[in-house]
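My questions will all concern the structure given below.
Only one protein chain is missing; all other protein chains are in place.
Chain naming follows the written order as A, B and C, and within any one chain the residues start at number 1.
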Amino acid sequence: MTAKDNLLTQLRQINSSAAFNQWAGFEVVEAEPGRVALRLPWREELGQYAGHLHAGLVSALIDTACGFAAYTLSGAVVASHCAVNYLAPGTGTGYLATAETVKTGRRQVFASAELRDHPSGALIANGQTILIPVA
Amino acid sequence: MTAKDNLLTQLRQINSSAAFNQWAGFEVVEAEPGRVALRLPWREELGQYAGHLHAGLVSALIDTACGFAAYTLSGAVVASHCAVNYLAPGTGTGYLATAETVKTGRRQVFASAELRDHPSGALIANGQTILIPVA
Amino acid sequence: MTAKDNLLTQLRQINSSAAFNQWAGFEVVEAEPGRVALRLPWREELGQYAGHLHAGLVSALIDTACGFAAYTLSGAVVASHCAVNYLAPGTGTGYLATAETVKTGRRQVFASAELRDHPSGALIANGQTILIPVA
Partner (left out) sequence: MTAKDNLLTQLRQINSSAAFNQWAGFEVVEAEPGRVALRLPWREELGQYAGHLHAGLVSALIDTACGFAAYTLSGAVVASHCAVNYLAPGTGTGYLATAETVKTGRRQVFASAELRDHPSGALIANGQTILIPVA
């Protein structure tokens, strides 16, 4: 098993162990050192009042993707700060969040992420997070 | 019916019409011009890997409470930006988010919120949002 | 000398040792555990193209006031993150930034601040920072 397979396996286990991620339907689709992709298929329970993807799920995808990206380099982390820009309503049949680390320090990890609509590829949101290694 | 009752009724209707809010179990418990409180009873599906309240739900509560506070003064709004500080793990039997508007402009509404553990009252998170009136 | 006088003295020394703070004209006017106030008298060099207080100085006041508030409880800190909302143009003869700590952890200090116009008291900006103790 390669290092990439190993990271993917580890993140899928973490993702499986988080009840909310399982309910929402988050799927880890890519993982390499410093970078992950997270997919969420659409279903009606994920909507806000107008039927678009709820801002809370947009934030959850950005935050979780950043946390998983940090994990690939720093091991277990906890979220400290997450800032999200809502750029367009999410109206797709699915969503793809990609995150990458910007700086990996001993005391803080900075990561950034984008959320895109599937299949249009339209940019729905971007964001920045700070995570604290807890290992 | 007083103005406050009216706001509470309107926000409960909006909250009921949002599939995710209903799934998560958000309850609008207070509403007055410029200020709302939102409650979330704990259950296991709301957890991250360690069983604490998932950061995505922390953000969703902060964001939704701010949006509802903006609604009390500006009518329908959409979220533009949300920044959340995760101050302590959420380990209570419930959560209370209180939000208030900071500035209500024609083009932007700024609001801030706190999320506290119930019944301990411990501060779990705070945050700031920007909302855009769409009326 | 009381503890408050001592904090004020220490912060004024730090403020004096920062070349930019001296150039800009920052004055520490209040300091107690967890809370400080910082004053900036207006002069033309502080302006942006329309002659209002430059956004960079708004951020510098928010960030510095938060850092000084963190210092009162945690000693020396470095800024990690600063987010500022620009709520109204700064058009006063002076400005007053007040900051207070929200949570003081061993690894991170969260603080928030407001910037008001003098003498009108109008709210010009608010913001949130994260600081890292370095002692």
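To be clear about the criterion, contacts are C-beta pairs under 8 Å (C-beta built on N, C-alpha and C of every residue); 3 or more make two chains touch, one makes a residue touch a chain.
Note that the structure is predicted; figures quoted are calculated from it, not measured.
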**OP:** Based on the whole complex, identify which of C:His54, C:Lys103 or C:His118 touches the chain you can't see.
**Re:** C:His54
Original post:
Mind pulling the subunit B residues that touch the left-out chain?
Top reply: 80-81, 83, 107-108, 130, 132
**OP:** Determine and list the subunit C residues touching the chain excluded from the picture.
**Re:** 14, 17-21, 23-24, 44-49, 51, 54-57, 59-61, 63-64, 67, 78-86, 89
Subject >> Residues from subunit A at the interface with the omitted partner, ascending >> reply: 83, 85, 87-88, 102-103, 110, 112, 123, 126, 128, 130
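Everything that follows uses one rule, which is that only the chains that are shown with their structure count from here on.
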**OP:** Please flag the chain sitting at the greatest distance from subunit C, going by CA centroids.
**Re:** A
Original post:
Since subunit A and subunit C are copies that touch, is their contact same (over half of the numbers shared) or different (under half)?
Top reply: same
**OP:** Tell me the angle, as a multiple of 5 degrees, of the rotation that maps subunit A onto subunit B over the C-alpha atoms.
**Re:** 180
Original post:
Any idea how many Å lie between the Cα centroids of subunit B and subunit C?
Top reply: 29
Original post:
CA centre of subunit A versus CA centre of subunit B: separation in Å?
Top reply: 22
Original post:
Distance from the CA centroid of subunit A to that of subunit C, rounded to the nearest Å?
Top reply: 34
**OP:** Would you give the residues of subunit B that are in contact with at least 2 other chains, written as numbers and ranges?
**Re:** 83, 85
